[in-house]
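All protein chains but one are shown in place.
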Amino acid sequence: MTEPVAAAVESLRLVDHHVHGAARGDLDAEGFAAGLSESPFPAPPGTSQLDSQVGFAVRRWCAPVLDLPPHTDVPTYLRRRRELGADEVARRFLAASGIGCFLVETGYRADEILSPAEMARSAATPAHPASAEEVVRLESVAEDVAATGPDASGFAEAFAAALGKQVQGAVGLKSVIAYRYGLDFDPEPPDAGEVRRAAGQWLRDGGRLSDPVLLRHLLWAGVEHGLPLQFHVGFGDTDLTMHRCDPSKMTGFLRRVQDRGVPIMLLHCYPYHRTAGYLAAVFPHVYFDVGLAVNYSGARSAAVIAESLEVAPFAKVLFSSDAWGPPELHHLGALLWRRAMTALLGEWVESGDWSQADALRVAELIGAGNARRVYRLEER
Amino acid sequence: MTEPVAAAVESLRLVDHHVHGAARGDLDAEGFAAGLSESPFPAPPGTSQLDSQVGFAVRRWCAPVLDLPPHTDVPTYLRRRRELGADEVARRFLAASGIGCFLVETGYRADEILSPAEMARSAATPAHPASAEEVVRLESVAEDVAATGPDASGFAEAFAAALGKQVQGAVGLKSVIAYRYGLDFDPEPPDAGEVRRAAGQWLRDGGRLSDPVLLRHLLWAGVEHGLPLQFHVGFGDTDLTMHRCDPSKMTGFLRRVQDRGVPIMLLHCYPYHRTAGYLAAVFPHVYFDVGLAVNYSGARSAAVIAESLEVAPFAKVLFSSDAWGPPELHHLGALLWRRAMTALLGEWVESGDWSQADALRVAELIGAGNARRVYRLEER
Partner (left out) sequence: MTEPVAAAVESLRLVDHHVHGAARGDLDAEGFAAGLSESPFPAPPGTSQLDSQVGFAVRRWCAPVLDLPPHTDVPTYLRRRRELGADEVARRFLAASGIGCFLVETGYRADEILSPAEMARSAATPAHPASAEEVVRLESVAEDVAATGPDASGFAEAFAAALGKQVQGAVGLKSVIAYRYGLDFDPEPPDAGEVRRAAGQWLRDGGRLSDPVLLRHLLWAGVEHGLPLQFHVGFGDTDLTMHRCDPSKMTGFLRRVQDRGVPIMLLHCYPYHRTAGYLAAVFPHVYFDVGLAVNYSGARSAAVIAESLEVAPFAKVLFSSDAWGPPELHHLGALLWRRAMTALLGEWVESGDWSQADALRVAELIGAGNARRVYRLEER
């Protein structure tokens, strides 16, 4: 009875609405372990970051893609990776993922990873073409502008010009205000004088953009373009302070932009995915995913996905892998999502709670249709 | 082995300790969809709020009550609803719910829904009488008083008199301070001067009561009556800001009223139901339910209910539907609770963790006995 569900989910060409490029070069043992962890630090002596759900999931599900048996040990796995070379490894995993369209956020360490065009080429197979679109990270645009040496009074205009150029051809924008400040930011747009003063300070001090006035200015400048605006929410690295990444903390901003026609995409959300589900349920312009948490929770990913399918309408939930670096993560994100959806929808069809037709429809919406509609991918 | 549990849960005459009236008139497609969503806004174009756990649950479990097959499509379902008429639809669902006693909160859009007496009449069958009691919403009493045009210095007394009248015959009080302000309110009672000044301001400005001083005054005036005091907590519409509806934020108030002999009933609580369970476990006067979240999580409701049965003693957990409007929600709240309890208790009896006698006793406590004891229903 669940076989039609399994078959439909298996064959879905996914839209990965929030993802980064696959690693461009070979990864050594250290780089591989680092790529499978959100920690910027090495594991304590005598321990391994690969003794984790994500590490076990890679050994289980990715080894066969490299012609190795499931649960292959790490040294053998890395040896085989080197043998095949980074290009072939990326090609295999991206093609195996069954992702038909990548919405690639390009603003983080872009030189180490494949570009959107390269992602599309690597993922394509004779039977299945693949495409990629760009999502622009607001803070990266601002930091690039800062590097050109504007003065305080010229920053806002220079940023507007640069962003205007970058959004040509992009399908969405992304903010990492959760990392740089927190989601408990002032929901009001800063005025021109505040922006000028803050820009002056930042341009003098240098460094990463973390001034809340400027971060808010970027958001409001982004809103002007009408594209879906992605927010990092919840799970991530040590730059963030978790309780300040509760998406409910940005409720004021959600209310403030509701009439602007800008879809707000809450990314990852773990462990606040139920709060994200509430926000998506009550605000028409709010959407969310549990990407990243799916890869990192491995054998537990079905439980996390199940919690994301409680109160929000199914038109408001999206698939993403949030993979960055090891292309294992692109494949694994898709594979774990398919396994979880097959298990959950199959169970609900089996118990009679859902009809099979509804299950197939919801799988398509979350896996691809919602992203196509919200990012207007058909119009491109 | 789980059959006795299933039979006992199935035949339980429930006490729904927090519910509103069923819709008085017919519902068109828009009204029906709105009635099955906490969002005050229409769904985005190309999507439907009925593509959701609650929408699927209604089509699955409510269609048969209207002589339709499970998973009937929405247009057919609405046609059948119109054919039967609002009275018959309400009668069928309320009777099918197996709820024997409704504690009806009457303070929200009361003219659109059945009164407590009408609820009791609609739910009664020849075999099973039904009753209804009233729960008074503090803020509605205050707003009714404001409409009579008192001056600032007379407000407190006029409110006291009106509340004194309203509580005659009521079994409980309800506060929506979570919606109007947040649960992070000052736990101390305001003094007479503060109340007078705040009343003056509100009576001049008009509008809904949302002044925190007055909201707190209502709470303390309510406490005087010694009736169980219900608080909206967690999941609801866009009036609330979720992180300010964490019940832990009102811990100061819980401590402050502990010696007053007033049971504090935390309603819904999702996604903070585990925090509510902690509060109910450690404070003797605290009780909670996961109503509302049960209906909205549909096929996932057993998972939510399971989380509510972790740390709190079973004498502190109650059943509620929190239905308002479509009588489908009254039926569904009861049905999903029965399914979940049967599955959970059945599983624990099956695994040997619980005895069958304990399972039957706990089902009765949560489904009816706790509410009868806390609201003193037998004494009426």
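First chain written, first letter: the chains are A and B, and each begins at residue 1.
Just so we're on the same page, contacts are C-beta pairs under 8 Å (C-beta built on N, C-alpha and C of every residue); 3 or more make two chains touch, one makes a residue touch a chain.
If you're wondering where the values come from, they're calculated on a predicted model, not measured in any experiment.
A.B. asks: Could you tell me which of A:S37, A:S97, A:T275 or A:S320 touches the chain that is not displayed?
C.D. replies: Considering the complete complex, A:S37 is the one touching the chain left out.
A.B. asks: Of the residues listed, A:W202, A:F235, A:F253 or A:W354, which one is in contact with the missing chain?
C.D. replies: Among A:W202, A:F235, A:F253 or A:W354, only A:F235 touches the chain that is not shown.
A.B. asks: Pick out which of A:E10, A:D51 or A:E83 touches the chain that's been left out of the picture.
C.D. replies: Final answer for the missing-chain contact: A:D51.
A.B. asks: Just one of A:R197, A:H225, A:R260 or A:R300 touches the chain that is missing; which is it?
C.D. replies: Final answer for the missing-chain contact: A:R300.
A.B. asks: Sort through B:F41, B:Y108, B:W220 or B:F314 and give me the one touching the missing partner chain.
C.D. replies: Going through B:F41, B:Y108, B:W220 or B:F314 one by one, B:F314 is the residue touching the chain not shown.
A.B. asks: Applying the definition given at the start, please give the residues of chain B touching the unseen chain.
C.D. replies: 246, 248-249, 251-252, 255, 274-275, 278-279, 281-285, 306-307, 309-316, 348, 351-355, 357-358, 361-362, 365, 373
A.B. asks: Against the chain that's been left off, what residues of chain A make contact? List them.
C.D. replies: Touch with the absent chain occurs at residues 37-44, 46-49, 51-53, 55-57, 59-60, 70-71, 235, 237-238, 241-243, 270-271, 293, 296-300, 303-304.
Keep this in mind: only the chains that are shown with their structure count from here on.
A.B. asks: Give me the superposition rotation angle from chain A to chain B, based on Cα atoms, as a multiple of 5 degrees.
C.D. replies: Going from chain A to chain B via C-alpha fit gives 120 degrees.
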